[in-house]
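What follows is a single structure, and I will ask about it in a moment.
The complex appears here minus one protein chain, its other protein chains still in place.
In this document, chain identifiers A, B and C correspond to the written order of the chains, with residue numbering beginning at 1 in each.
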Amino acid sequence: MHSVSIRSLDLAFGSVKVLKDLDLDIHDGEFLVLLGSSGCGKSTLLNCIAGLLDPTDGQIFIKERNVTWLEPSERGIGMVFQSYALYPQMSVEGNLSFGLKNAGLPKAEIAERVARAAKILQIEPLLKRKPGALSGGQRQRVAIGRALVRDVDVFLFDEPLSNLDAKLRADLRVEIKRLHQKLENTMIYVTHDQVEAMTLADRIAIMKGGQIMQLDTPAEIYNRPRNRYVAGFIGSPSMNFLDGGLSDGVFETGGERFDISGYPFEGAATGPAEMGIRPEHVATGHDLDGLPIQADVTVELVEPMGSDTQVWTTLAGQSFRFRMDGQAEIRDGDTIRIGIDPTKASFFDKKSELRL
Amino acid sequence: MPDSNAAPRRVDGSRPPNPLFRNLTSKLAALPMVLTALVVFIGCTGWTIVHSFTGSKLLPKLNWVGFDQYEKLWNTRRWLISIENLALYGIFSLCFTLVIGFTLAALLDRKIRFEAAFRTIFLYPFALSFIVTGLVWQWILNPDLGIQHVVRSMGFTGFEFDPLYNASIVLYGLLIAGLWQGTGFVMVIMLAGLRGIDEDVWKAARVDGIPVWKTYIRVIIPMMRPVFITALVVITSGIIKLYDLVVAMTAGGPGIASEVPAKYVYDRMFSSQNLGQGFAASTMMLLAVAIILIPWAYLEFGGKKHD
Amino acid sequence: MTDTRLTPASRLLEGPRGPKPTRRLSGRNIMLYGTLIVMAAYYALPLYVMVVTSLKGMPEIRMGNIFAPPVEITFEPWVKAWSEACTGINCDGLSRGFWNSVQILIPSVILSIAVASVNGYALSKWRFPGSEVFFTILMIGVFIPYQVMIYPIVILLRELGLYGSLWGLVLVHTIFGMPLLTLLFRNYFTSVPDELFKAARVDGAGFWGIYFRIMLPMALPILVVAMILQVTGIWNDFLFGVIYTKPEIYPMTVQLNNIVNSVQGVKEYNVNMAATLLTGLVPLTIYFVSGKLFVRGIAAGAVKG
Partner (left out) sequence: MRTITGLLAATALTSASAAFATDLEVTHWWTSGGEAAAVAEFAKAFNEGTDHTWIDGAIAGSGSTARPIIVSRILGGDPMAATQLNHGRQAEELVEEGLMMDLTEIAEAEGWKDVVNPPSLLDACTLDGKIYCAPINIHSWQWMWLSHKAYADAGLDVPQNWDEFAASAPQLAEAGKIPLAMGQQAWQSNGAFGVMSIAIAGIDAWTDVFVNKNEETVMGPEYTKVFEAAAMAREFSKDSKVQDWNLATNLVITGQAGAQIMGDWAQGEFAVAGQVAGEDYTCLPGLGANEVIDTGGDAFYFPVNDDPEVTAAQKELASILMSKEAQVAFNLKKGSLPVRGDVDLSAANDCMKKGLKILADGGTVPSGDMALSRDILDELEDLLTEFWSDPSYSPEEAQKAYAEIISRAE
């Protein structure tokens, strides 16, 4: 059963098309992350699902019910915002109960639900405080609580952690994940942070220009990006791309010929193409053994990061990065031998940018 | 909270509602504004324009006279003087109000002592009506009682300062009182704007070694564009409406040296009982307002994109 | 207003932001305070003259100069201005107009602010096709001289059956207060984050629910500004009061005008000044009391966009 279904959704502001003929099915109890850079339409899509924006065309279903033109409060959704959007003049308790009061629930039930949500989120001691007296993390918990008390089918998160510092962000991320495990609700989560996306999501939808580029599990997206955009977007540091041509199990780039016979091509494997290889998939030292592609490169810049070290260099005349162990002793100007496993690489058609 | 917007619970959300009734409550709530805009501002303006082509005297009548009223208007010396006065007063008032308002605000913003006291002193005249302003300045500027009298009695018998009785400088007399009444409010707007500027900007300017005055002119003022626009709206709307102050201080005198368009309109409509002429003058004022404002309003409000 | 994120302006309002002048009696400081004191003298002078004059007797006024403090303080002019000064055959001074002014003021201030705040709210959060057009018309309305509107509005009020009544005048004040107040509220509510508004919609609050429960409680700074502007404007109004009502409900300014402009033999400057001060007392008090809030509110609403 689908929890949320979107059918050929269009949204235009004047002549600017923000969502283009978009289809999406979200399973019951799934944690779906909408990922993309700013302006890709991910927040717009979320607002459409919430009913805060009217689509130009298309349909939205929640729990098999067509909600395209229903009020936000009639859709059975709860929403958490980036800026928390707590009502500043109401106490935490007031914030939590506002929606329930609007729905006309009896007092006793409101109290019970508020208490339950407060317990889950461990904000019981804060109930009488005003939002201004809370820390950022506490505020976001209250914001989540506000969605929680509503006892809804679908949770919508609009970049809920962006305003927090790194440590808090990591903590709350885990908490959200636990919450999902516990509640088993459908959650739709918008973010531009791929770490959040990878850690939280059952599936990730990567968006660009009002369309979904790829909808898959994090692992699939990481390992088998459907197109060059997704490949470049996911992964940090991002994927290296080498420009060249494909023919008969050989990739020619910058005068070098790489043997890629082990790569499982999905279609035709000739013509101009780009080879993508993640920096962490580049082998050095003992790992070189048996790799069909090997080369000596000169180290240009070293970025030690503690657990590992990033090395900037040039391969086949193109800028190239790779990752080494943090303990490796390496300096600018050193020459080092690297190797690439073609099965871990990705190839994209130069023109269509699709995965080959 | 009973809420008509959320009240009609529709089970079926598949059909788009009639766009007219989408968020109906908000449209109903905006009705007073829509009616005011349409009936009062557009309707009454249209009514005025239509009647400017009539020979209406005491009562509005539709006895068409074509452009006669306009022809007469532009042949009337008092109208021409009124326009000239308004232009002069307007330019001076605009410049001085902005400069004084900003200077005072900048001075107050420099972590001075007694800021609240100074601010109150600069602002209180704004609480007083033009009748009061006119009366007190009329008195201070009265040559037989006020400044001139006092200075002369101190021994400077040749001292002359009688702007309200000297046609060539009467506008400055009005300006002294007008600035006294109006600059405080502009100062507050400016002060609010200055307080909204990030302190880092000051730090950056100090690090770069830019002198204070230069920082104000090159950095701070350009950052305060919206503030200046608000101030500009407040000042210019006051200038165009200039009427009460003139009536209270000089009644247009000496002679007709301090007449202004709004007073011409009022006098022609009600005193001369020549509505048509008054409406023609009003229409010219409206036209001037429209020429200045419509492009600005379009840029400021009309061209804004969704975000 | 504790959540500082919601009104970034208020965060920056705690104190002056300009460069810190050097301490002690430097040349720069002398110039700074010198300029301020000279300007303050210009602004304070008329008030001083009004007060001093209102405490003098007529003979003293004729003799001395207007800046000299009174030799012999008398409250006679105040008494006369309040309860004895004549207009025509009525000799009861300003007192008859005071309560009329209060009666006009209260509903006018409340209604005009209520309408304008709803307008500003609708314009910032519930835009509909054409809403900006109406707003632009209102903005141009700020510049239309009142004289142009007097006549058509007489006809309008007559057709509505409100002419001459208190409510007719309240309506006129509401209409003419609308453009500037709507601008203030619109700018203020625009600065309230959209997410707050969205959250409330998800929570099932509708137009009025959000207005009363979320927006209005947040609008205190701008409400203060609107109130101050309207109280001064309406209290000081003469033209509308005299044209759209009748003698039983003439505001205080009509009596002020009558006292100031009906000269019985000689101009009684002391009585005029006392009358002037008495009339200005209400708005002046409000300014002296809430001046700080005024600056704050302006910062929060007026100077954006």
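We take it that a residue touches a chain if its C-beta (ideal position, glycine included) is under 8 Å from a C-beta of that chain, and two chains touch if they have at least 3 such contacts.
These numbers come from a predicted model, not from an experiment.
Which chains here would be touched by the one that got left out?
Across the whole assembly, the hidden chain touches B, C.
Which one, B:L86, B:A257 or B:V289, makes contact with the chain that was left out?
Checking each option in B:L86, B:A257 or B:V289, the one touching the absent chain turns out to be B:A257.
Given the contact definition stated above, which residue among C:T182, C:N258 or C:T279 touches the chain not shown here?
The single option touching the absent chain is C:N258.
Write the list of chain B residues that the hidden chain touches.
Touch with the absent chain occurs at residues 57-59, 76-78, 142-144, 162, 165, 167, 251-257, 266-274, 277.
Residues on chain C that touch the omitted chain in the whole complex?
Given the touch definition above, chain C has residues 86-90, 150-151, 154-155, 157-158, 163-165, 242-244, 246-248, 254, 257-267 touching the missing chain.
Note that only the chains that are shown with their structure count from here on.
When I count C-beta pairs in contact, which pair ends up with more: A-C or B-C?
B-C
Which integer distance in Å separates the CA centroid of chain A from that of chain C?
A distance of 54 Å separates the two centres.
Approximately how many whole Å separate the CA-defined centres of chain B and chain C?
Comparing mean C-alpha positions, chain C is 15 Å from chain B.
Could you say which residues in chain B touch two or more other chains, in rising order?
Residue numbers touching two or more other chains: 1, 3, 5-6, 22.
Listing for chain C: what residues touch at least two other chains?
If we look for residues of chain C contacting two or more partner chains, we find 204-206, 209, 213.
Contact residues on chain C for chain B in the complex?
Residue list for chain C touching chain B: 9, 12-13, 15-21, 32-33, 35-36, 39-40, 42-47, 49-50, 53, 61, 65-67, 115, 118-119, 121-123, 126, 128-129, 131-153, 155-156, 174-175, 178, 182-183, 204-209, 212-213, 232, 235-239, 253, 256-257, 260, 269, 272-273, 276, 279-280, 283-284, 286-288, 291-292, 294-296, 298-299, 302-305.
Within the complex, which stretch of chain C touches chain A?
1-6, 193, 195-196, 198-206, 209, 213-214, 217-218
Looking at the complex, which residues from chain A come into contact with chain B?
My answer: residues 13-14, 54, 59, 65-71, 73-75, 101-102.
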